[in-house]
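Left out: one protein chain. Kept in place: all the others.
Coming up: chain A.
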Amino acid sequence: MAAPVQRRALWAEGLLLVAICAFCIFPFYWMVTTSLKTQVVALESPPVWVFTPTLANYWEVLFEDKVGVSLINSIIVAVCTTTLAVVLGTPAAYALARFEFRGKQDLWFWFITNRFVSPVVLAFPVFLISRELGLRDTHLALILMYLTFTLPIVIWICTDQFRSIPRELDEAALLEGASQWRIFRSICLPLAMPGVAVSSILSFIFSWNELLFAYILAPKAAKTAPAMAVTFMEGYDVPYGKIMATSTLIVIPVLIFALIASKHLVRGLTMGAVK
């Protein structure tokens, strides 16, 4: 009796899993196939599923529409801000994990609150300031502003990582006469590499995906890929194939990173808010 019921339950579960996967993946399938359509095919109604694919959209957006340049801008900004966040954030995380001092809780709370600050709050004052300082439309302006979310991510994930390293290790080193800096550099940081890697990947993803700062602060020379994608929608004749080709180019790198870090992504995302 029990066996058929169980088998049926298993089938139901399997179907549900397939449905979940389809729900998640289908938009990407549609994005990629549309990017391989000519404008004529893309504007068939109802949409066609079988057609002769072409890479023409990719050549056009990469070399004629400057999406290539914007992708390079995105890489420069995301890599620089992530590196800077790790350099600044890991010592701070170490201090939060290991040292006792007054105001630690408040400091921790302040770091984390940055995660909740909407870019729209900072975008306009920074727009005015960067105009004064001649930083408008530069990579530097974006790299610095992206620290508002990359630095808290690095601090929040690495603090937990440092906490998980047994204190006996530091104490032994301390007895040997090692300085705190030495303990941090040579003992704890190497052991905290998983946390550093995860937070770097998350920083990269979030910087890569950012639109509002980029849209307001970098209109031309330093324009990043998401801001570039938006400008396609501004004409009358909406070039579907080109938009989806651009979208594919933007999304592929983050998806790869997300898959590499998939196991840690969940851990990383839950860490801060769940103490």
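Here, a contact is a pair of C-beta atoms (placed from the backbone, for glycine too) under 8 Å apart; a residue touches a chain by one contact, two chains touch by 3 or more; residues count from 1.
Here is the rule we use: contacts and distances are computed from a predicted model.
Q: Per UniProt, what's the omitted chain called: "Thiol:disulfide interchange protein DsbE", "YeeE/YedE family protein", "Sugar ABC transporter permease" or "Cytochrome c oxidase subunit 1"?
A: Record says "Sugar ABC transporter permease".
Q: Which residue, A:Leu55, A:Leu128, A:Leu169 or A:Met193, contacts the hidden chain when the whole complex is considered?
A: The single option touching the absent chain is A:Leu128.
Q: Spell out, residue by residue, where the missing chain touches chain A.
A: So the residues of chain A touching the missing chain come out as 10, 13-14, 16-18, 20-21, 23-25, 27-28, 30-31, 34, 42-47, 84, 88-89, 91-92, 94-96, 98-101, 107, 110-111, 113-126, 128-129, 144-145, 147-148, 151-152, 155, 167, 170-171, 174, 180-181, 184, 205, 208-209, 211-212, 215-216, 226-227, 229-230, 232-233, 238, 240, 243-244, 247, 250-251, 254-255, 257-259, 262, 265-267, 269-270, 273-275.
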